[in-house]
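Excluded from the complex is one protein chain; the other protein chains are retained at their positions.
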Amino acid sequence: MTLIVLNFKTYRESTGEQAIRLAEICEDIANDYSVKMVVVPQVADISVISKAVRIPVFAQHVDGVGYGGFTGHITAASLKEAGATGSLINHSERRLKLADIDESITACRKAGLKMIICTNNVATTRACAALEPDYVAVEPPELIGSGIPVSKADPDIVTNSVKAVKNIAPKVGVLCGAGITHGEDLKSALELGTEGVLLASGIIKAKDQRKALEDLVTGAH
Amino acid sequence: MTLIVLNFKTYRESTGEQAIRLAEICEDIANDYSVKMVVVPQVADISVISKAVRIPVFAQHVDGVGYGGFTGHITAASLKEAGATGSLINHSERRLKLADIDESITACRKAGLKMIICTNNVATTRACAALEPDYVAVEPPELIGSGIPVSKADPDIVTNSVKAVKNIAPKVGVLCGAGITHGEDLKSALELGTEGVLLASGIIKAKDQRKALEDLVTGAH
Amino acid sequence: MTLIVLNFKTYRESTGEQAIRLAEICEDIANDYSVKMVVVPQVADISVISKAVRIPVFAQHVDGVGYGGFTGHITAASLKEAGATGSLINHSERRLKLADIDESITACRKAGLKMIICTNNVATTRACAALEPDYVAVEPPELIGSGIPVSKADPDIVTNSVKAVKNIAPKVGVLCGAGITHGEDLKSALELGTEGVLLASGIIKAKDQRKALEDLVTGAH
Partner (left out) sequence: MTLIVLNFKTYRESTGEQAIRLAEICEDIANDYSVKMVVVPQVADISVISKAVRIPVFAQHVDGVGYGGFTGHITAASLKEAGATGSLINHSERRLKLADIDESITACRKAGLKMIICTNNVATTRACAALEPDYVAVEPPELIGSGIPVSKADPDIVTNSVKAVKNIAPKVGVLCGAGITHGEDLKSALELGTEGVLLASGIIKAKDQRKALEDLVTGAH
């Protein structure tokens, strides 16, 4: 089943009350169109949203630290208890040290959270596949928020990422992101060998978020 | 009125369900003993706790970014909407770049959040006072979690911080922290010129958190 | 005497052999026009340049660590032994945590190095003045490398920085930077109360670096 991960980032249109409404729209889309949707709100919104919807709720970032004296850090344990079932790690807007990516993955495994590691090119995709997360999501930073879909602008980065992951760690799923907005973008992402997409502004900043999501999923067939 | 700020850090005893219970204990203490208490839980716990208690709920960290493409960041807007009324900034376990402290303060002012900037010595206390936050909390890092109260181990750092702040920005309140556990620690902190204390493990790791807080506030007189 | 600090950054025109030639030009200008010039090459070029010229050679960055196990760090001791007599700290392109600025200043004092702390606005200028370095250099990041001089685009940030520093720590000198290229830029910087300027691309990327420097210093009168 196609996987669509919607990163809420810190947009006004996906914060607080509006985040709850957007998550509910995503749940409707998942039910109506038989796609797997994951919502990725800000940490402060996770507990409310995880009570409001039954689709998976992921965090946008998780630190690799455990219980203890780690003021200001986001722990896997706190995310889990708030209702999250997974997390993005190393998003282009929140890049991590390699050793910290490794520790975040370990913390997620221990807490039973799924993880999607974001990467910026084929080399870092290879490196992250070697860490054996659930998913790698490759996103060329220059296309993020651009409206120019990676699946059109740079299909090679997607197919080479898929190849690299299959060579190193075949169980790791591959997503792609950056500029994904329309059904045809999703369609070509799937044709290039990914299991789905990671997207954000194309949906969140749309005049009609529900319609934008419907266009995305119906246009992919 | 004496101000007692309890930093929940990421201890097991102050995460999720246990964070709610601890916040309720703090509320009881505030009501029973006429002290001002602020609870500082992890971000994922803020929305639930701010509904459970009426005392102020602060975040442990806030980023200086606004609405937009800032995946994995903690925005003042999301904290405010979740019910927080303030935030720690630059805690010793989550130190920030100077320019980012300035941006976090600006973001808090805009969102109507109070801010407590943590500092590690008299020089950085002077520097942070110049940024005119609501409070500066001086905590020598080597005493944090040590059980040795700063007010005994290094009273000069407290009195010199109070002096420095009064010279540069007299409206800024001064707290002290690190090793504060017992009533006498709080008492000497107040005698040294502070408006209260920032504390954590001494209470959170206590066998009986309520009793530890009662001892703290009753022993100060 | 007017102070002109030339930051070599990592431009091709100011790396290695070309850095030596540029430093020699700066020395000629200092001698011919009775201005005080400081050159700020990359660390790898400091030892050669400090043997080639007699004007002060500063580093672009210094870490606050001492002798010991600090692989990859730039220590005040190594800079001093290589011939540097000072360092920039917290440049906009190499921002530091507040606690690390404080430690870098302490390390410079101990090694006998002068320090110029870079700041990005009036608030951070106030904060850095409170740390009592030799100089604060205020540079609005959006004007760096723009060719639009801060002294024209935002004279208030300069005069307010001068005022703030004089209030908090009158012994601290004030420089300004960002977009400074021509003699009139330097002239207005001095008229706004600074002791000189911090500049880079306007000189380094000039077709004729010597002529650009001559224009700068002769045009200021």
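When the chains are written out, they are named A, B and C in that same order, and each has its own residue count from 1.
Here, contacts are C-beta pairs under 8 Å (C-beta built on N, C-alpha and C of every residue); 3 or more make two chains touch, one makes a residue touch a chain.
Quick caveat, the model's predicted, so the values are computed rather than measured.
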Chains shown that the absent chain touches, full complex: A, C
Sole contact to the chain not displayed, among C:H73, C:K152 or C:K166: C:H73
Omitted-chain contact residue, chosen from C:I4, C:M115, C:V174 or C:A200: C:A200
Touching residue (missing chain; options A:L96, A:M115, A:V150 or A:V172): A:L96
Options A:I46, A:L79, A:L131 or A:A178, residue touching the unrepresented chain: A:L131
Touch list for chain C against the chain that is not drawn: 7, 9-12, 15-17, 42-48, 60-61, 65-75, 77-79, 81-82, 84, 88, 91-94, 144-145, 200-201
Chain A, residues in touch with the chain not shown (by the definition above): 90, 95-102, 105, 119-121, 123-124, 126-131, 164, 168
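FYI, only the chains that are shown with their structure count from here on.
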Numbering shared by both copies at the chain C-chain B contact, with half separating same from different: same
Identity of the most central chain, Cα criterion: B
Averaged-CA centre spacing for the pair chain C and chain A, given as whole angstrom: 43
Cα-centroid distance, chain A relative to chain B, in whole angstrom: 33
Centre-of-Cα separation between chain C and chain B, whole angstrom: 37
Residues within chain C bordering two or more other chains: none
